[in-house]
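Of the protein chains in this complex, one is absent; all others appear in place.
In this document, chain identifiers A and B correspond to the written order of the chains, with residue numbering beginning at 1 in each.
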Amino acid sequence: MKELSELNLPENLKYSDDHEWARVDGDVVTIGIDDYAQDQLGEVVFVEVPEIGDTFSKGDQFGTVESVKAVSEIYTPVSGKIFAVNDSLAEAPELINNSPYEDGWIIKIKADNLSELDNLKDKASYFQMLKG
Amino acid sequence: MRYLPHTDQDIKEMLAKTGYNSLDDLFPTIPKSYRVKKEMCLPQPLTEWELNAHMAELSSKNASTSSHKVFIGAGSYPHHIPSIIPYLISRSEFMTAYTPYQPEISQGTLQGIYEFQTMITELLGTEVATASHYDCGTALSEALMIALRKKKKQNKVAISSLVHPHHRQIVKTYLEPAGYQMVELPSKPDGTTDLSPLDTMDDIAAVAVQSPNFFGCIENLGKVKEIATKKNIFFITSFTEVLAYGLLKNPGHFGVDIVAGEGQSLGIAQSFGGPGLGIMTSSKQYVRDLPGRLVGRTKDRRGEDGFVLTLSTREQHIKREKASSNICSNNGLNAMTAAMYMATLGKIGIRKIAQTNHDKAMFLKTKLEETGFKVPFATPFFNEFVVKAPDGFEAKRESVKKRGIVAGLAIEKYYPTLKNHYLFCATEVFSKDDIEMLARELK
Partner (left out) sequence: MEEHIANTCRGGVQKCHNAHQTATSGLIFKESFLWEKSREGRCAVSIPAQDVEESLLDPELTSDPPELPQLSEMDVVRHYTRLSQWNFGVDSGMYPLGSCTMKYNPKTNEVQAARPGFAGAHPLLDEDLCQGALEMIYNLEQYLAEITGMEAVTLQPAAGAHGELAGMLAIHAYHAKMGHQRSKIIIPDTAHGTNPASATLCGYESINIHSGEDGILTPEAVAAVMDEETAGIMITNPNTLGLFEENIKEIADIVHAKGGLVYGDGANMNAIMGIVKPGDLGIDVIHLNLHKTFSTPHGGGGPGSGPIAVVKALEPFLPVPRVQKKDDRYTLVYDKPDSMGRMLTFHGHFGIMVRAYSYILTMGAKGLTDVSKLAVLNANYIKECLREDLHLPYDRPCMHECVFTDKFQADNGVSTLDMAKRIMDYGFHPPTVYFPLVVHGAIMIEPTETESKETIDQFIGAFKSIVQEAKENPEILKSAPHLAKLSRLDEVSAARKPVLRG
């Protein structure tokens, strides 16, 4: 497992306490799990994603990420309607490990209210939380 | 005691190492007041020979296929079990192993179960099969629960009243505490399920039909599929006599979503009803929803082919309260038995034995009709069927019991309107003479 100093946590993203990241583009928010989460989980073998058009409220579980011996639930930090899901994960779940912020994104959600993202952490405070 | 290897000297040395004075002192964390004060009240221990005598006596108080001709199926079928089956399955490497969690030293169980999964899906025309369930009734209950979990908005399932009555009872036991409901579909005069009430049911997650059904009749699964597709609900089938699919079009042919079946006929002793073999198989899309273990193919570090238990994140030891089922121990050794049996019969044997079952049952039907029995349902059957007995049959049935014949099963207790109706079964174990003797005795 990685040392905290080895983690890749891009500056331009927001992080949740449950180790999801969010990237805002207009009213669309892209969500995935961060380097810390993928590293803890180990080699990902399956990602369960919602269907396009499903709606979720902030804090709802929208899917799961599985390794051989563990299942991790993923929660949306923002309410809204699913706009796109990453279909490549079905064939290549390892994208979550190899490219958590780019090819390994999980969903894009059309946000009802972007201000819900305000209490997510920036890199510095998220890193502080991991350090405990 | 021959199972306990410790000598007095061993015990002395081991106690010394652990710092206790006596075996009784080994439980310091159990408060004295909880300790059992007097010896348990159980029979005095028996020597092996005394045990033999006792068990011989007990077992002799049962009618068995070797002492009686039992013309009953209804979920448990008498079939010939080739000698190699008990011989091979008794190999202690199979019998005394645990669940294959350490694949490097469990490849025998793993390849055996992988072959079972393969042959069962071939037999039933499906794509994936689990490593087994307890029996058909519990597998059917879990199949219905899958449908209810997938169709979150519905909390009801429709189930044919011609599904084995005990299976319906199990389904009720499983579903009701979870807040689900089952609605029964009535039967038609031809002995098959009346599907018409489905037209007005808009809130169901699944329809379940057994074929051949409890009356032995072969259901029109194509029709069920049509309705299930139209209503966008799960199509689930079950069966109690798996050998029927040596002859009949299999559930996969009809596009079934999930199949729950009983595999006892595949070389497994009847054993007063258990352990049997729950079969659970489906199309590929539900693989992550199936309860219980699955064996998958992979490679080891040296690149050799091998097998592991896989997709185990579905299971209780990882998902705990969110698991798709609580099943842990299954009926794996019986799945292995079934695989051995399928390999022994092969393509030729299973067809011939299935055809023989049907021939014997047809012959029995003809003979019973000659003796005054009526056959109320005209629908084709595999190896069992319902008859209406002539007056005075019950007394006759009692008297032929004394001659070692068990003439059918009264079904009135399951279907109160069917007074004097009996379910009869004939398989390859009955000779022409046996059947003629039955007919003669019943005259």
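The definition used in the following text is that a contact is a pair of C-beta atoms (placed from the backbone, for glycine too) under 8 Å apart; a residue touches a chain by one contact, two chains touch by 3 or more.
Just so it is clear, the model here is predicted, and its values are computed rather than measured.
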(message) List the neighbours, among the chains on screen, of the chain that has been left out.
(response) A, B
(message) For a quick check of understanding: of B:K156, B:H253 or B:K396, which residue touches the chain that isn't displayed?
(response) B:H253
(request) For the chain that got dropped from the picture, name the residues of subunit A it touches. (result) 43, 45-46, 66, 68-69, 93-94
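Here is the rule we go by: only the chains that are shown with their structure count from here on.
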(message) Distance between subunit A and subunit B based on Cα centroids, please, to the nearest Å.
(response) 44
(message) Touching residues of subunit A toward subunit B in the complex: what are they?
(response) 45-46, 48, 66-71
(request) Sort out for me which residues of subunit B touch subunit A in the complex. (result) 288, 312-313, 318-319, 322
